[in-house]
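What follows is one structure encoded as structure tokens, with my remarks underneath.
The complex appears here without one of its protein chains, the remainder shown in place.
By written order: A, B and C. Residues from 1 in each chain.
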Amino acid sequence: MVKISRERLLNLYRTMLTIRRFEERVVVDYHSGAIPGIVHSYIGQEAVATGLCANLRRDDRIVSNHRGHGHCIAKGADLNRMMAEIYGRKTGYCKGKGGSMHIADFAIGMLGANGIVAGGLPISAGAAMAAQLEGGDKVAVVFFGDGASNEGEFHEVLNLASIWKLPLVFACENNGYGVNTPVKVATGLDYVSKRAEGGYGIPGIAVDGNDVEAVYEATKKALAGVRAGKGPVFLEFMTYRWRGHYEQPGLTDLRPAEEIEAWKEKCPVVCFERKLLKDGSATKQIIDKINAQVNAQIQAAVDFALASPLPAPEDALEDVFSA
Amino acid sequence: MVKISRERLLNLYRTMLTIRRFEERVVVDYHSGAIPGIVHSYIGQEAVATGLCANLRRDDRIVSNHRGHGHCIAKGADLNRMMAEIYGRKTGYCKGKGGSMHIADFAIGMLGANGIVAGGLPISAGAAMAAQLEGGDKVAVVFFGDGASNEGEFHEVLNLASIWKLPLVFACENNGYGVNTPVKVATGLDYVSKRAEGGYGIPGIAVDGNDVEAVYEATKKALAGVRAGKGPVFLEFMTYRWRGHYEQPGLTDLRPAEEIEAWKEKCPVVCFERKLLKDGSATKQIIDKINAQVNAQIQAAVDFALASPLPAPEDALEDVFSA
Amino acid sequence: MRKITYDEAAAEALMEEFRRDPKTVHLSTDIPPDLRQEFGEDRIRQTPIAEASFVGAAIGLAGSGFRPVVNVRMATFGFVAMDQFVNQAAKITYMFGGQARFPIVYRMTVGASKSFAAQHSISPYSMYMNCPGLKIILPTTPYDIKGLLKTAVRDDNPVICFEHMALGGMLGEVPEEEYLLPFGQAAIRREGKDVTVVALAKMVYDALAVAEELAREGISAEVIDPRTLNPLDKKTVKESVMKTGRLVVVDEACLTASAAAEFTSFVVEDEGVFKCLKSAPRRVCGLDVPIPYSPPMESYALPDRERIKAAIREVMR
Partner (left out) sequence: MRKITYDEAAAEALMEEFRRDPKTVHLSTDIPPDLRQEFGEDRIRQTPIAEASFVGAAIGLAGSGFRPVVNVRMATFGFVAMDQFVNQAAKITYMFGGQARFPIVYRMTVGASKSFAAQHSISPYSMYMNCPGLKIILPTTPYDIKGLLKTAVRDDNPVICFEHMALGGMLGEVPEEEYLLPFGQAAIRREGKDVTVVALAKMVYDALAVAEELAREGISAEVIDPRTLNPLDKKTVKESVMKTGRLVVVDEACLTASAAAEFTSFVVEDEGVFKCLKSAPRRVCGLDVPIPYSPPMESYALPDRERIKAAIREVMR
């Protein structure tokens, strides 16, 4: 395993931290009533989006799911427009029409979050097919959860990707549960990636989803083959969501408290920060500087959202169709 | 492998022959214009339904697909009411409302053919769940083709059956094609059963679908476990359909002529007849007698259909709902 | 009389029916704790997120003598299982010539107003109305959902119960004694003589509020809640319009090919009723747009009291 450059390590840290702080702020502002609708927090899973997307180019395409803020940030989305969208402002990525579950930025290859479990998988097959038709070595990546692996669309797309050798990376974030249903109960498996191997001959690799370096390396290795036209790969990232399925006061969370605590011990951000300090990749000063910068960015994003106008009611009539 | 009783062997032969003659007659009468709609011929696959259903009890339930005549006959359906249904007569199993693609006889555990590829799989999961809730050792069997294994519903039901240990037998009739698409092109696999093994831990067994004894034995063995509550099994029967995907003058059939001929050499009925004569299980006289009886039954079924009234136009208004 | 919420009334209905009939079975991704506790995990199954499989499994269960109740949760998720609803559940009784019964209840929430955005805000009942073979109920009060849901569980056909997401917490009087409500009987929520207002789901409440207001202006509106969409109680609606001579249909679903179009059509198609019409009927529906996320746009996309009022004033002109 080639050593990751110090600069890259610090970028990985910065991105994870940005996601964490962004999500923490969204949670607070949601419960304060400033943010409407429904939000699914990515806290605890930051290393997955960060380590994976660090291997992507701007022209690679990703498709996300309902827990998509981290994917957007890691792919390089603008925090201001993201926050503005979540705040339902006109300056948001979707002019306030999409909200938390539907942020997209096609200009950077972020083809959108999706509120339907597994609903993004067929779309990602199209994005991968596009890359294939365009020639070159572009790839598509689809993020989905363990629960999505029980939907029919998941199966159909695994098959499509395998028979057409699509340049598609299946990024399964196995956080152990679909809402309150344990993976084992819903799938009978400990590793969803077994399905890719067994039924479709798609290489399936399980990775520690809380170790950003492991995610980065595994993705890098996998992508080499995908870009070379060897067909799809299935990466399963073992991770955990710290908060309830979505933000709601008094939401029933049936997961054991000890389990949640144990995973918090494995915090992807803190563990990585410790490591950087330990092996000298970063100094306390650098860490503090990055933290200060990130906090400022998040505050700026909120300020931008708050300073942005709400859409006019009549704006609802626009964008049903492209002109 | 325990020896199959002579009586059973002759019954297997009789059933296969009945399906063959029934289908031959349906084909002729369809092209003569006596039968409306659309029919999918089971000719060439007789050994599958015959060998499998010979292991079933009346209270076991089966769910069928668009190519379902053979499944009905093997489960013990009445030829007269089948033919009458296909002829669109009031005396048919569905009072003329269903036709070839929708024959059912719930009284004998035949829960119906289905015109939607893979559409019967979820229904079969319910039938298997019913057997499980009823206790006892009843099972459910679902017949489907290789092409159906690419539909999402196929995957969802494999998963459901595996996590709930449903007493369900997946009977995949791999006849090499979905319409004109070769299995390899559509699934990338030679054996669909690999999917059951790999992704769901369901034992998958490939069987010579043209050898009725092999089908009988494999099913018998598999059923022992299913009845004992060990969960689902996936049986894949390698076979071939002799005719075009469905009956239509000038239908494009892109399958190589030599391939079709080669499979006709492996005719399940003729090969089995030869074997019976060779090993002395049957004499020429017995074979002739069975043939005469079967031919008479088929003619009787057609006579019954022809003697039966067509439904009254207003009958269309009945049966939208159960009273 | 005691008051309980809409959701509690629904839960009571199921509890009573599950106690009554051992053939009842429940399928859903989220387990209803009380049912699970009393009837165990065999009868109260927790499903994977795989709607087509359990919507369809209910058909196989019903065809095998059971009486499944399936909670699909949001109507949005039902589209993943549309083959099983439209091609299977709706047609299986008919295409098999009525030889078997398929008693199934499918529950789905509908509606908007919570900034859930386009994919989680929809009221697709007109799509199901266009599928003969499915009974459809649309309860709007705790009393109604208990009585209608109990009837649905005992019905020998697939019944879809659409529940507006905003009604779950609403309180209403529900007697302790058991009762059932028949399908096909609309409720006249308010009597009136000047205009007939047919309102669906949550709109019933907005229509009633507007009716009270207009009463002060001397406009007497009759508010009808159809309660079930298949069967449709055409008689009650037609008789009301013959009395008032005016019709306004209020539905949160988007306008085009909505349930409101069906109500408007069966009313004007009747020569006798048509002759009594004093003005053109009006539909007050959601705009023909996917539901937007941001509150100002979302409320604009949905029918509101102002629009209902305006429509009633128009037909009164």
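We take it that contacts are C-beta pairs under 8 Å (C-beta built on N, C-alpha and C of every residue); 3 or more make two chains touch, one makes a residue touch a chain.
Keep in mind that this is a model prediction, so the values were computed, not measured.
Summary of contacts with the chain left out: across B:99, B:199, B:231 or B:244, the touching residue is B:99. Shown as candidates are C:71, C:244 or C:264; the residue that touches the absent chain is C:264. Residue in contact with the omitted chain (choice from A:160, A:202 or A:298): A:160.
Contact with the undisplayed chain is limited, among C:95, C:223 or C:250, to C:95. If you put the hidden chain back, the residue from A:36, A:51 or A:119 that touches it is A:119.
Within subunit C, the residues in touch with the undisplayed chain are 76, 79-80, 82-83, 85-87, 90-91, 94-95, 117-119, 122, 124, 126-127, 129-130, 132-133, 230, 232, 253-254, 256-262, 264-265, 268-271, 273-275, 277, 279-283, 287-290, 292-293, 314. Contact residues of subunit A toward the unshown chain are 61, 63, 92-98, 102, 104-107, 111-112, 114-116, 119, 121-133, 140, 152-153, 156-157, 159-160, 163-164, 318-323. Where subunit B meets the missing chain, the touching residues are 36-38, 88-89, 94, 96-99, 101-102, 114-119, 147-148, 150-153, 178-181, 185-187, 310-317, 320.
Criterion: only the chains that are shown with their structure count from here on.
Central chain by Cα centroid: C, whose mean Cα position is closest to the mean of all protein Cα atoms. Annotation: 46 Å between the Cα-based centres of subunit A and subunit B. Subunit B and subunit C have centres, each the mean of its CA atoms, that are 40 Å apart. Counting partner chains per residue, subunit C has residues 48, 50, 52-53 touching two or more of them. Annotation for subunit A: residues 150-153, 185-187 touch two or more other chains.
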